[in-house]
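Here it is, the structure, as structure tokens.
Left out: one protein chain. Kept in place: all the others.
Residue numbering begins at 1 within each chain, and the chains themselves are lettered A, B and C in the order written.
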Amino acid sequence: MSDECPHCSGKHKERTDAEYKDLMNRLKRIEGQVRGVERMIENKAYCTDILMQVSAITSALNSFNKVLLGNHLKTCVAENIRAGNDEVIDELASTLQKLMK
Amino acid sequence: MSDECPHCSGKHKERTDAEYKDLMNRLKRIEGQVRGVERMIENKAYCTDILMQVSAITSALNSFNKVLLGNHLKTCVAENIRAGNDEVIDELASTLQKLMK
Amino acid sequence: MSDECPHCSGKHKERTDAEYKDLMNRLKRIEGQVRGVERMIENKAYCTDILMQVSAITSALNSFNKVLLGNHLKTCVAENIRAGNDEVIDELASTLQKLMK
Partner (left out) sequence: MSDECPHCSGKHKERTDAEYKDLMNRLKRIEGQVRGVERMIENKAYCTDILMQVSAITSALNSFNKVLLGNHLKTCVAENIRAGNDEVIDELASTLQKLMK
């Protein structure tokens, strides 16, 4: 896992402040939900309630990924195709195939 | 969300120690993975790497739910059907339909 | 793939007429939807429309499986547990883990 964008000549991707805050808030909320499930296990909650709560966390992660992917398409992918870096398309196709498992 | 098993005469569900530890370890690891994604956002990691990491967390939550559901079937569901509490079947059917969305 | 129920002493599973018709109607409709996508390919339909239509077929198959699983739980699984054939629980757990992939 690299922490640099391979398409943007080594420059880190700059997110808008609003985007950054939205993504971080989503993750903080998801972290809290996971800790909530730990407390449910400690408190011997009913299995069905735990299954439903975990399913809600999965949905929240899926929403996070949709937001991130939308931003990625509109910035990084579009810019790279315009700049002639067509390998971004193969990379996107490969990423989406993993996400559509 | 109730934190009591409605089928077990008000008694809390007792998990074996091994089961309890396994479930808690999985959740602690997932919590760490979510914090890892927060750090990726802070460090401006490449979107594709973040998408893949979030997808890995979703898989880990799915595995958690499979383990929990397996335990639930073998203990709570089986015991209740044997005890004549057939409403556990309707509840299970309803839960599974939500999980199979 | 066996075509007999291993739990019901070799007797074939009898569905009610209403259940049988509902399941067959769903499959006939799904078969028609798949042929509809073939025509979309022949007529050079836009990719996005095809992707959405295939996604609709996947949802219809998922609904079919939910109905079938609900019936299975309420008849075969419940009866076998009551009859002491507890291996039906392991089989169900294993089936659900494959469906929750």
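FYI, contacts are C-beta pairs under 8 Å (C-beta built on N, C-alpha and C of every residue); 3 or more make two chains touch, one makes a residue touch a chain.
These numbers come from a predicted model, not from an experiment.
**Student:** Shown chains touched by the missing chain?
**Tutor:** The omitted chain makes contact with A, C across the full complex.
**Student:** Identify the residues of chain C touching the omitted chain, counting contacts across the whole complex.
**Tutor:** Missing-chain contacts on chain C: residues 1-6, 12-15, 20, 23-24, 27-28, 30-31, 34-35, 37-38, 40-55, 57-58, 61-62, 64-65, 68-69, 71-72, 76, 91-92, 95, 98-99, 101.
**Student:** With the missing chain put back, which residues of chain A would touch it? List them for me.
**Tutor:** Here the touching residues of chain A are 62, 65-66, 69-70, 73-74, 77-78, 81-82, 86, 89-90, 92-93, 96-97, 99-101.
In the analysis below, only the chains that are shown with their structure count from here on.
**Student:** Can you list every chain that touches chain B and also touches chain C?
**Tutor:** Common neighbours, chain B/chain C: none found.
**Student:** Averaging only over C-alpha atoms, locate the centres of chain B and chain C and give their separation in whole Å.
**Tutor:** Going by mean C-alpha positions, chain B sits 24 Å from chain C.
**Student:** Using CA atom averages as chain centres, what separation in Å is found between chain A and chain B?
**Tutor:** Taking the mean C-alpha position of each chain, the two centres sit 21 Å apart.
**Student:** Between chain A and chain C, what's the gap in Å when you average each chain's C-alpha atoms?
**Tutor:** Taking the average C-alpha coordinate of chain A and of chain C, the gap between them is 32 Å.
**Student:** If I count partner chains per residue in chain C, which residues reach a count of at least 2?
**Tutor:** none
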